[in-house]
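Note that this complex is displayed minus one protein chain, with the remaining chains in position.
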Amino acid sequence: MKFLLSNDDGYFAPGLTALAEALSALGEVVVVAPERDRSGASNSLTLDRPLSLRRAASGFHYVNGTPTDCVHLAVTGFMPDSPPDLVVSGINHGANMGDDTIYSGTVAAATEAFLLGIPAIALSLAGRPPTHFATAARVAVDLVERYRAQPWRGALLLNVNVPDVPYAELKGMRVTRLGRRHKAEPVIPASNPRGETIYWIGPPGAVQDNGEDTDFWAVAEGYVAVTPLQIDLTAYRQLQFVTEWLQG
Amino acid sequence: MKFLLSNDDGYFAPGLTALAEALSALGEVVVVAPERDRSGASNSLTLDRPLSLRRAASGFHYVNGTPTDCVHLAVTGFMPDSPPDLVVSGINHGANMGDDTIYSGTVAAATEAFLLGIPAIALSLAGRPPTHFATAARVAVDLVERYRAQPWRGALLLNVNVPDVPYAELKGMRVTRLGRRHKAEPVIPASNPRGETIYWIGPPGAVQDNGEDTDFWAVAEGYVAVTPLQIDLTAYRQLQFVTEWLQG
Amino acid sequence: MKFLLSNDDGYFAPGLTALAEALSALGEVVVVAPERDRSGASNSLTLDRPLSLRRAASGFHYVNGTPTDCVHLAVTGFMPDSPPDLVVSGINHGANMGDDTIYSGTVAAATEAFLLGIPAIALSLAGRPPTHFATAARVAVDLVERYRAQPWRGALLLNVNVPDVPYAELKGMRVTRLGRRHKAEPVIPASNPRGETIYWIGPPGAVQDNGEDTDFWAVAEGYVAVTPLQIDLTAYRQLQFVTEWLQG
Partner (left out) sequence: MKFLLSNDDGYFAPGLTALAEALSALGEVVVVAPERDRSGASNSLTLDRPLSLRRAASGFHYVNGTPTDCVHLAVTGFMPDSPPDLVVSGINHGANMGDDTIYSGTVAAATEAFLLGIPAIALSLAGRPPTHFATAARVAVDLVERYRAQPWRGALLLNVNVPDVPYAELKGMRVTRLGRRHKAEPVIPASNPRGETIYWIGPPGAVQDNGEDTDFWAVAEGYVAVTPLQIDLTAYRQLQFVTEWLQG
């Protein structure tokens, strides 16, 4: 079995190393990840300049681009004749749940694989900063072994968030939907040394919807949250309303 | 009525100027857009450095960040006490339809407004390159006048694509769903002058699903395509399958 | 007479516009400047990606690169068959004197022209922020008229700093050497919203050598400081010492 690994924290991130070590027991591992931290990159693609792929001393490959670039380049340019069976993105340093998912570069790397027809898992370790990478790595192994025993028929995209606890303390896995947050906190103004106002993006909003079927709830309760994702943003339930609205 | 305008082509883009001129007849216009072309930025947020907001000679404001940064900063930091009634992002130079929507910075700017509770329209002009900005600007006016006559109760997020033809040749508006493409073309390898291999992101795939209810179909037939979007990526139809799969 | 203009503040900077307007009375003006503020860029060259040259509504051209890139691309790629007679870089927003000169992108743009065999002037307006752009623009006209009356035989590189006062208050021009500063102030530590330490580059050191023949002295006294520059960094006076030192 061949795995392609990526992330958004950069090719040198401990979470990625832990994942690569764990999965190399189950098959061939190829790593193509960003050359620097690209957290918050979402699905951004680099269109205005070409990309380079280089190999680090660790054997990992790095790209001067986004997580989406990495998977796109790896699948269509670097290993086009022997595509991966599964793409795993992570282990992200921090959770990717609820609304935050749309900003995540880790989820975006998995999404790009899914768009290219390859099954994909985005794997994040809750905790700020997280410490139990071994837990998340073992969850990856569990999921891959499950997948080997019973592959999906088509490509699936799973967003997996793991509580930052020892593996033995996990309560199990829960299939969840994405929760919702209140709107984000405002930007945080500050001054640079020349007295000019600058702004930092602030923290996400507080959790608003953490019902029992959400990823927020599951992780808070000690479960691994497994959320299947799709990429059709159409608001089907509003088609009728908008049709009537346009007709006046 | 107060409008906040943004885009992903940069604050100097002709499409943005055309939009600002058209909407200034209907209310107050504030422009906060990226300082340089950020096409393909998706929902990326700048987390590793602070942002600056500057004012150009045109009166437009520009930010050294992404389209999402621009709207986030404008709404939560620049005009927090008098938020806009409507955010319009565009006029994008080129279409944003089907799967491409997840990569679009123009759609992302509108999405950020929607997440902050503000009604938002992403407006794109098909054509490579597009020429009839006046058409898209007039469509914006039409939609805003419609909105003034009959506001939405909550925030809505509309993705609007306009055929690149004179306004009189438009066949009308159609409410659509996002179409689907085949997977993207592979990266395009090339060499830099030092003989190293570099890769350009290739073009999107050919259209795969352009049924009569899609944005692809509508624009191809001369209609303005109006697609309501949502931001919950949960694949609800797969919750049952994944639950069973995990249980083995 | 044909002028190539550039700067490091970006193609939209008021100082550049003032310079272009003033020199267009004396000949043909071509502007190729960075697409965004690149103050502090020094002689940096972009080697890891290609450059694009675009034309703004103002007729100015902008490049997604450094000041050095701009002049290099303009002279060798954009106007290779009709090279400029003179390159003028500026009007920089702020002085470029003494040790600071080695960090300046404005001086670097002129230096690149000089290395390509073209006479060049770097023009900076002291003042934080500066206000009398008309003064510096008129100094540029004075220097160009002088040059037309009596051209240099080979290429020369002049670093010109103008006091931020009305033209009538200038005391004249002085040929100067670069002064010296004390070493720079330390970096300024701060915290980002996540509690991580960040560092801002601090202000330059206080002036150490502002003898009567220096640019620091001239500008402080109300004179335009004109310093001829060269680009050979060899410390000729130390060749003997280092030779003996190596021999032990």
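Residue numbering begins at 1 within each chain, and the chains themselves are lettered A, B and C in the order written.
Note that a contact is a pair of C-beta atoms (placed from the backbone, for glycine too) under 8 Å apart; a residue touches a chain by one contact, two chains touch by 3 or more.
Quick caveat, the model's predicted, so the values are computed rather than measured.
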Residue among C:72, C:93 or C:132 that touches the chain left out of view: C:72
Interface with the unshown chain - residue positions in chain A: 12, 14, 35-36, 50, 56-57, 64, 192
Residues of chain C (touch criterion as defined above) contacting the omitted chain: 37, 39-48, 50-53, 66, 68-69, 72-73, 76-77, 80, 99, 101-103, 105, 108, 111, 115-117, 146, 149-150, 152, 156-159, 173, 175, 177-178, 183-187, 189-190, 192, 196-202, 226-239, 241-243, 245-246, 248
For chain B, the residues touching the chain missing from this view: 48-50, 52, 64, 188, 190, 192-193, 200, 202-203
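Here, only the chains that are shown with their structure count from here on.
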Two chains sharing the most contacts, counting C-beta pairs only: A-B
Whole-Å separation of chain centres (CA-atom averages), chain B against chain C: 39
Rounded Å distance, chain A centre to chain C centre (Cα mean): 45
Euclidean distance of C-alpha centroids - chain A vs chain B, Å: 23
For chain A, residues contacting two or more additional chains: 48, 50, 52, 190, 192, 200, 202
